[in-house]
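Missing here: one protein chain of the complex. Every other protein chain is in place.
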Amino acid sequence: MSIVKKPDWKANWYLIGIFSGLWFTLKTMVINIFNKDKMPTVNYPEEKYEYGPRFKGNHVLTVKKDGSVRCTACMLCATNCPANCITIAAAEHEDPTVEKYPISYEIDILRCVFCGFCEEACPVDAIRMGPEWQTPGLGHQDFHYDIQKLAYRANLKGGVLSRVDDEERHHAGI
Amino acid sequence: MAEVKIITEHYDKDEFISLEGYKKFDGYKMLKKAFKMSPQQIIDEVKSSGLRGRGGAGFPTGVKWGFLPDNGEERYLLCNADEGEPGTFKDRKMMERAPHQLIEGMIISAFAVNSHKGYIYIRGEYSYAAKVLEQAIKEAYDAGLLGKNILDSGFDFDLDIYRGAGAYICGEETGMISSLEGLKGQPKLKPPFPAIKGYLGKPTIVNNVETLASVIYILRDGVDGYRKYGTEKSAGTKLFSVSGNINKPGTYEVPLGYPLMDLINNECGGLKPGRKLKAVIPGGSSAPVLTAEECQKANMDYESLAQLGSMLGSGAVIIIDDSNCMVDMLNVIMHFYHHESCGQCTPCREGTGWLHKVVSSISSGTGRLQDIDLVDEVASRMMGRTICALSDAAAMPARAFIQKFRNEFEFYVREGRSKVKGVTDAQL
Partner (left out) sequence: MLNCKVNGKEIKVKQGTLVIDAIKQADYDVAHYCYHPGLSVAGVCRLCMVKIGDNPRLQIACNTPVQEGMEISNEDEQVKDAVKWGLDFHLINHPLDCPICDQAGECELQIQYMKFGQYDPEMAEKKVKKRKVVDLGSKIVLDTERCILCSRCVRFTDEVSKTNELGIFNRGDRSEVGTFEDKPLENDYALNTVDICPVGALTSKDFRFRQRVWYLKNQSTICTGCSTGCNVKVYYNEEGLFRVKPEFNEDINGYWMCDQGRDVYKFVNKDFRLLEAQSVTEGQAEPLSAGKAAQLAGEKLKELTKVNGPESVGVVVTGQYTNEEYESLFDYMVNKLKVKNIYHWVNNSDTMDDFDGLLLRGDKNPNTYGLKEIMKKYSIQTNMSDLEGAIKSNTIKTIVVAGPENQAVYPDFNERASLFSQASNLIWFSAGPVSAATSKHTLVIPTKTYAEKSGTYVNYKGTHQSSHKVTTIVRGALSLSDSVTLMSGESILTKPVGPQKAMKTNFFVNKSGEL
């Protein structure tokens, strides 16, 4: 909804505004040239801003000690997802202590609203939201993240190990 | 008052085991007398004698016999010789020393309740007793005391032995019936009670060895003679199996209502020198424990012990002196019930396991203070919630141990070691 207002009569004196704006720019430029450290902006994309570790960026599927995905395909994240962007297909695992695992786990990152509900719903710490946020792609196909991308993308260096380990859980009798 | 030997009168004589020897001491005389009476007369006699079940529950035997429906169905008489209660060994002695006494008692009882088939369900571990009984039954068959037309009375009675496979729960009457039927030894849902629908769906009477043997002496001495001993509500004599830290452990026959301290000090020869009485379990491991003070006023009968919050049970008196740690004792008891729970009802199946785990974590030194209350809380929720009484049997000692010896538990949790062992080690 846009409401069109009639321009104020003061706006006719726009040259003053322009020059005052230019003056601010010039002033800040000069200050920044002599005081580069305190500059609030970065030269993206050459320089990149690092967010804190709790930033809710792209999803990461954590892995177990043996490197397999921790996810048990309980689908609580998919159920909880307000954007309906998670699609999981479960299958029976050969190892009876694992029993169920996802054969496919896809996140449509373009639909994702980065609310973090999936992370909260997960009972086994299998999905986390990492600090990455730059997700360029050339087509729609680049924004369907599968297990390979979510758990083993290059910058994860073999995957993120979860704190909670099955063996320890088993030992504790949980 | 001292030991009164009625049932156990001839137990010291080896010849009493055989049929000839048994007959020498007036054996099978009462059977002849019984055949001259009518079944209803015998039931009335037993009813007015005030005989109560000696297996643990103390239910009046005559009343139980009266529950049988009069519908012409086949009836069964089962003898419960599955003596599994820790601390009890009176039935074993009776079967080993006087097998014919049991057989005679069973024939009389069968005649009274008009049953023509009886089984003795004997504990699996009692192999010697089973052998003795088998021999005795064979002798009785040969002498015409069992089988068709016993002693020309026109009454038929067949008797068999069935050996259990070592489950405590088969000592419960419906559990025993399940086991006899060839099923898993699990108690059945009541109602219907066994007297209405028991073994193979037929009316069934289940009695303890001692109860059945007592019937003989009720007939011999008459109601008044039998009531001479014991109290108004707990008539007659009873066998007590005394064990634990005592000089002369064994089976003693004393009249009901006999003071506990007399039993300990006179019959059993007192405690070992230098030891102080700490506690007594008066009726097998499922009876709540009595402290030394409570023991002073305890009489061995159903009412007096119920007043003290315990029970007479099967008459297994376990004497505990001050060299024993109550925490470790409870751990042993809980292990027993955890192992013996049949697993049918949830509160018992899970509760006994939970109690055992908590108590053993206390006795291994890793317990927490709130665990002590937890034991009491869990045990209180197990009581009265299950089909049979095993759950109560596990919960009652747990609650009594915690309530009466709380300081020992607290010490164990705080120090991670037994209060008693430290003391006794120093004394030794």
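Going by the order they are written in, the chains are A and B; count residues from 1 in each one.
One rule holds in what follows: contacts are C-beta pairs under 8 Å (C-beta built on N, C-alpha and C of every residue); 3 or more make two chains touch, one makes a residue touch a chain.
Quick caveat, the model's predicted, so the values are computed rather than measured.
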| item | value |
| --- | --- |
| Touch with the omitted chain, as defined above, among B:Gln40, B:Asn247, B:Gln307 or B:Thr346 | B:Thr346 |
| From B:Phe16, B:Phe155 or B:Trp354, residue that would touch the chain that is not displayed | B:Trp354 |
| Where the unshown chain meets chain A, residue by residue | 1, 3, 72-76, 79, 90-92, 96-97, 99-100, 123-124, 172-174 |
| Contacts of chain B with the absent chain, listed as residue ranges | 167, 169, 184, 189, 191, 338-347, 349-354, 357-358, 361, 368, 371, 374, 377, 381, 384-387 |
